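So that we are looking at the same thing, I have put the structure below in structure tokens.
Only a single protein chain was left out; the remaining protein chains are all shown in position.
Order of writing sets the chain letters: A and B. Residues in each chain are counted from 1.
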Amino acid sequence: MEKSVFRIPIGPQHPFLKEPVKFDFDIRGEEIVGARMNLGYNHRGIEKACEQRNYYQCMYLLERVCGICSHSHTSAFVQAVEEIMNLEVPKRGLYLRMVNGELERLHSHLLWLGVAAHEVGFESLFMLVWRDRELIMDILEKISGNRVNYAINTIGGVRRDLTDAQRKEILGILKTVRQRLDYYAKIGTNEPSFVGRIKGVGTLSAERAAEMCAVGPFARASNVATDVRKDDPYACYAEMDFQLITHDSCDVLGRVIVRVLEMIESCKIIEQLLETLPEGEIALAKVSRRVPEGVAVSRYEAPRGEDVHFVRGNGTDKPERVRVRAPTMANLEVATESVIGSYVADIPIAIASIDPCYSCTDRMAIVLRDPKRGTEVTTWEQLRRRGIEWYSKNKGIRF
Amino acid sequence: MLKAGIFIPELLGNLGQSPVTRVYPFVESVVPEGFRGTPRLRPGACIGCKACVRDCTAEAIEIEQLPPDPNAPPPEPGKKNVGKKFKMILYLDRCVHCARCADVCPKDAIWLDEEFEVASFTRDALRLEME
Partner (left out) sequence: MDVVKPLLYILVYPGLLFQLVFSTFLEWMDRKFYARMQNRRGPLHTGYAGLLQPVADILKLFFKEDIVPARADRFMFSLMPILGLAAVVTAGLYLPVWLVTPYNSFEGDLIVVLYLLSLPSLVLFLAGWFSVSPYSLIGATRVLTQLFAYEVPFFLALLTPAVVAGSWQIRTIAVYPWTSGAWWVIVIQVLAFLVALLTLQAKLERTPFDIPEAETEVVGGPLTEYTGKKLALFRIQKDILMMVGSAFIAALFLGGFPGGLWIGGLWLIVKTSFVVFLLSVIRASFARLRIDQIVTFSWKYLAPASLIQLLAVLILKGNGVI
């Protein structure tokens, strides 16, 4: 390392990080010349735990992978299981699942907008955005019974129906939300101090984004048109009329614009869904508890990007393997790279612009025998010998 | 189009409005209908099939058979389980309030109340026994 280059560690505990992760930034003055990221501070063992639980237990367990996109993870899992079992889910069930999913996207993007404002010190926008997010949270609590873990999915449909009064109420609240979203779109692109902080920060070219397989709003803001809802429509997204939002500014400003416009699209989708809500059952009446042998990969457009679940069934009521690829995994590395060249002050907003969710992404990594760091593996035999030597030398015990 | 101070009208407008924050612990908070609170057992409705134990995500439920009531009339011949009583032990500290137990119960013996202030100083207080 050069003399003039100074390393600042950020994490595993730092005010800008909501979850543990470690970044090392090499800075020269205020400019960043190098960045490294180190995951591995969380181990929750959810994938392994799934192998010892039946499918219904797994569903509620996987809901807890992420606190914000909880519906995305269950939906992705349930879709995979339904594919293995070849289930035809009733249309009303799919519609309600989509309503919940889009409401979740709304509240997740609003949450992100607030966090982004907080990262650049725009506390008023943060507070007001979160105030309006409560409208969505209240709807979700009313229709599902909880603010965070909705538990509305079940294998073969959804668990709760929507009454007509609730349907009308949601449509009414959505009108207010759309007004507020238009206002935030105006603020986000016109307030000079805010735009000054996010314009040209954390740039990521379209080529690099495509090369590193970035997903979600992060990739769409770099003008990569990727959206599972359009590319590989699941549920009833093929019937919906909505736009795929992209932006070509490739920076944080683009990510703000993409997310705000996407929220307006989400409102449109929910309005369409609720106005054309088909009658009928919300879930299949009888679903076998045993899932036949087979594998399925399910893709779901979570608020943060493409969420992939892999499920292998083995004929019992427990999955043989569940693998979760949270969207942050795809974005984190290229986001760390995009910070290089910016100023120290841009680190929080550039990293936060992918809406990171480290605990969803993190899996345990064990490094045995790393010659670079000089770690060694002690075998059982060596340990035993060392113990015998220590006791015979210090305590005089003969074995 | 950048405009300095574009946010100020909204902020000054808020000065005239009453705050939206609820003074929660001092003012009671109401949850909507259908809120998933603590699982409860309807007295006498449990038949001891243990479907809830099998499906509980957090493994928080235990079902135990109560000792037979000496004063109860003798069971009719040919009918099983009649007269047998069960109790549910719920470890509320583990419960994730997913309501799967209520869904899976064949007799609708489990329902969820709307209690959400369930924190306690000891773990023992969160071990609920219901008959």
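As a working rule, a residue touches a chain if its C-beta (ideal position, glycine included) is under 8 Å from a C-beta of that chain, and two chains touch if they have at least 3 such contacts.
Being a predicted model, the structure only gives us computed values, none of them experimental.
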Selected residue (touches chain absent from view) among A:121, A:315 or A:387: A:121
Positions on chain B where the hidden chain makes contact: 5, 7-8, 11-12, 14-15, 17, 19-21, 23
Absent-chain interface as seen on chain A, which is shown: 6-9, 14-16, 30, 117-125, 127-128, 131, 191, 193-194, 196-197, 343-348
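The rule we apply is simple: only the chains that are shown with their structure count from here on.
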Length of the line joining the C-alpha centres of chain A and chain B, rounded to whole Å: 28
Touch list for chain A against partner chain B, complex: 53-54, 56-57, 60-61, 63-64, 124-125, 128, 131, 134, 138, 141-142, 145-146, 149, 151, 154, 159-160, 183, 186-187, 190-192, 195
Residues of chain B touching chain A in the complex: 1-4, 6-7, 10-11, 14, 20, 31-36, 54-57, 96-100, 103-104
